[in-house]
Structures are given as structure tokens and as C-alpha cells.
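Shown here is a partial selection of chains from the complex, left in place.
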Amino acid sequence: MAEFMSLHDAIARYVNDGATVAMEGFTHLIPFAAGHEVIRQKKRDLTLIRMTPDLIYDQLIGMGCAKKLIFSWGGNPGVGSLHRLRDAVEKGYPTPLEIHEHSHAAMACAYEAGAAGLPLAVLRGYIGSDLPKVNPDIRHIDCPFTGERLAAIPSNRPDVAIIHAQRADKQGNVLIEGIIGVQKEAVLAAKHSVVTVEEIVDDLNAHPNACVLPAWTISAIAVAPGGAAPSYTHGYYPRQNSFYKEWDAIARDRDTFAQWMEEHVINAGESKGASA
Amino acid sequence: MSEATIARDYTPAEMMTVTAARALVNGTTCFVGIGLPSEAANLARLTHAPDTVLIYESGTIQTKPDVLPLSIGDGELCDTALTTVSVPEMFRYWLQGGHVDVGFLGTAQIDRYANLNTTLIGDYREPKVRLPGGGGAPEIATNSREVFVTIKHSKRTFVKDVDFITTVGFGRDGKARDNLNPETAKHMGKGPTLVITDLCLLRPDPDTHELIVTSIHPGVTREQIVEATGWEVRFADQLDATPEPTAHELDVLRELKARTDRHHAGDTAGERA
């Protein structure tokens, strides 16, 4: 049952060193505030799952939080490379990063299967691709009806899913609107979940078939206005495209990156060890 | 060539975009990759193909963005969509479910059998250059009825054999789409049927599936194409001359790009608060 708490406490309680963590949000609603809190709390040896690592995982990887990454597209959208991710993969800096690489279709199905309580996802995927040669998690099953050989991958079942959403009501039910990505699946597939929200309201006023997560599917809710920036929150604030472009120069150089993180994340934490 | 087109200058990039846009027939359902494909698909929608249905992997269906998205999940795509579904639904029901006529892809590298590499240069465990990876492309390329690829032409991008097949065209031997299980064959598309570059158009040879040049853009020479291609590229017997962009196409494209630049420059004005 969702418990309202500070972001500091939520991350401290649910993100352990060595945990498998999925921070989702497909371009939209990326949980940057929560990611920054993970960095401030110096979590280590995380297995990070995410379709599009984006800047949030570039930052976590660059700050040495991750030992493994499961992903399907690792770029700075519309800009270019994720330099901290590349530095970790190409040079092992700051620590080596093991990668398990999928396609989007497979990752989406892996979340779907995780939410569905299944150990595997089945898809017509990876035909002719070299990815199965480098990812031992891509295997196959034979359809007992048609004999068709279909791709099978393990479902995503993270220890904790972290997402950002528009709002929660006072009972802790959460509404997600717009580009909803794989967030519902990530939360339902995970053992625990932390949700940051723009605000708490009396009534979600949701459409009958809206994407709503009941309070009893969530472990912790933390209010974090602007918690998706520089990504965006539909109905609240836009994507800071200019920051995504600026990030290229910041992340390209190890020292510039370290300095930027020190100034904008480490020393700018909302809750630095304090309990709300 | 009409007077309207003669009078106007245009860049090779504009030539590429306009030509890519023209490839989309009105009414096509197109799964759009970000960047060049998105630019071309929206130009098509704003010119000769107003009923083209654009789908982006972020879950936005039948979207009509007023400005080009910087990312595959810009708010603009959702705001102007008929509906927005979850990403698992997008890949399961809409792509794998067989509702996409054309998958429109960009790539970092392409080889003579139209295999695409967006994973890395060098060896997988010791990459020289690590690229973003597959994203939606591996299954867009197999589940769409056909695939268009658009990419700038150079020896770096047009290689004989890609270092890594992220996304299959016709495989290492050109035969990857032959002799499939009947159930797979029923769902597998024709693969890349058209490659649009800033120099020319290439299509797979009907027998070998090797990409051959079928149309050359105005002012481009065969030598330029040979020079920019990493294998001994062949030219079709019936070689077309790609028509120039019309003034209308250029106007619409330039206004779209200007509108896009204005929009993305003013970040915070881009969305309702």
C-alpha cells in the first residue's frame, strides 16, 4: 500500500546496493529527481533496466552507480551519443559496465510479461539480427501449433521500479497521462515501486479507462514538482530540448561532467539526508 | 522540368528529404523513425499525402505534429495524435500485429544487402565506436510490409558488410527472407524496397537483393556515387533521373523546419503549463 514519504526516504528504503532497478518513462515523465537522489545516496552495483537510457542513466553510469545495463536504445534523443555510457562501455570508466542489449519490441514485451507474472516474453523478433549472438538472454521457442520459431527473452522483473507521474490522490492512487510508455508494466512487474508526482489532489478526475495505478500496487509516493525535468510532464511543463543539446558538451568530458554533477545534483539535493 | 523548379536552389539534404517524402503514397500507414524519416514523412503529409498515417514508437498513433519532434516522444506527437497507447501495445498490436505498411528508418551504416548497423563499429566486446543500438528498428524492419531507408551517402555509411547486423535487410547472403516457416512468411514484410540518399535512389535487385542504383539525383555523377559507396555498386539498366524538388515542396519543407527551430528554441513556450 502506497506510503507517502520524502524522496530521500523512499530511495533509501527501496533502492539497495546491488538491486535491479527500472526507471521508466519513454522520453516523457523520466524520473530525474529520483535518479538524482539515487546518485546522492551513492547507490552502487545497480543493474539498471531501461528501454532508452537517456540522460538519466548517463548520469547514473557516469557517477559509478551501475554495474550492468539492460537496454534497447542508448542515445541522446535527437542529439547523439550518451558519452558517459560510451565511456563505460568503451573504456570501463568509471567502472566497467556489462550490457545486455535488446530491441525496443523485446524490452516492451519483457516488461509486459513481467507485469503478467510470466518468466518469459514471446515475440516475432530478432529475425536476421546479430543481437542474439551477443545477448545470451535471447533464445527461442517453437510454437506447438504452427512450428514457427519465435524469439523468447526473460521477462523484466526488477526489484524496484521508479517512475514519475502527473498526480496522486490522497489515497495514493496515481494517474499517468499522455505518452504512458511502459510505466504501468514496470510498476506491476517490480517487487517494489517508488512513484514521484507533480502534486497530490483530492480527486484524480480520471476518464474510466485512464492509466491509473491503484495505491496497493505502489510502495512509496514522493511529491517532486518538476521531477521529470529536463524531460517533461504532459499538462505541466515541456521538455527542455536545449538542455538535451547542452548535455552533449557536458558529458563529453569526464571532468566537466563531474563538476556539473557536483554543482547541479550533489549539492542541489532537495532532501540531502533529511527526512520530510 | 517546370519553370517553378528551375528557379530554385536547394541543398542535397533537401533533395534527399523531398525525394524520401515522395516515396510515401497517400494513405500509407507509416511507422516513423526519428530524424530524417520523421522529416520526410511529415513533409509527405503536408504535401501530396495528407492522409498518410504516422505512427511513432512512443505509442502515438495517427499523429499530425505541427513541428518536427526532437525526440521520438515529444509532447507534440501526443497532443496531435488520434490516440496514444502504451509502448508494449505499440510493438505488439500495431507493429507485430501487422498494421504498418511502411517502416521508415534511418541508420548509421547500411551494406549491399540493405542490412543496417546502429550498434557499433568494431568488435562487440571491444567496440571502436559504440552507437545507440537497435531501438525499434529490428522489428520495424521485419514486421512492416516494406521498409524505406534514408541515409547520407558516404564510404563510411555505405559499407560492403556491416560490422554488426542490428536490423536485417536481406542478410549476409541476400537470402534472409527466403525459405521461411510459412507462419513467419505470412507476417514478414518484403524488407527494404527503397534506399534514399542525398545522391541517388537504390533498390534491391529482384533476384540477388543486392542494392543497385535505380535513380540519380540532378547534378550527381555516377562517379560520385561509386566513390561514396563501399562496394562495387551496380547501376540499373533503366536508370532514372530523380525529379527536382518543386517550389511548393521546398517552401513547405523550409517553413516546417523554420517552425520547428522557433518551437525548440523557445523550450518553455512549447507546451501548455
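We just call them A and B in the order they show up, numbering each chain from 1.
The criterion applied here is as follows: a residue touches a chain if its C-beta (ideal position, glycine included) is under 8 Å from a C-beta of that chain, and two chains touch if they have at least 3 such contacts.
Remember, predicted model here, so these are calculated numbers, not experimental data.
Chemist: Any idea how many of each chain the complete complex holds?
Modeler: Composition of the full complex, by label: A x2, B x2.
In this section, only the chains that are shown with their structure count from here on.
Chemist: If you average the CA atoms of subunit A and of subunit B, how many Å lie between those two points?
Modeler: Here the centre of subunit B sits 28 Å away from the centre of subunit A.
Chemist: Can you tell me which positions in subunit B touch subunit A when the two form their complex?
Modeler: Those residues of subunit B that touch subunit A are 34-35, 57-60, 69-75, 77-78, 84-88, 90-92, 95-96, 115, 119, 124, 127, 129-139, 142-143, 164-168, 171, 176-177, 181-184, 187-188, 264-265, 267-273.
Chemist: Which of the residues in subunit A come into contact with subunit B in the complex?
Modeler: Result: residues 26-28, 51-52, 71-75, 77-78, 81-82, 85-86, 89-90, 101-106, 108-109, 111-112, 123-131, 134, 143, 146-149, 178-182, 184-185, 211, 232, 234-242, 244 of subunit A touch subunit B.
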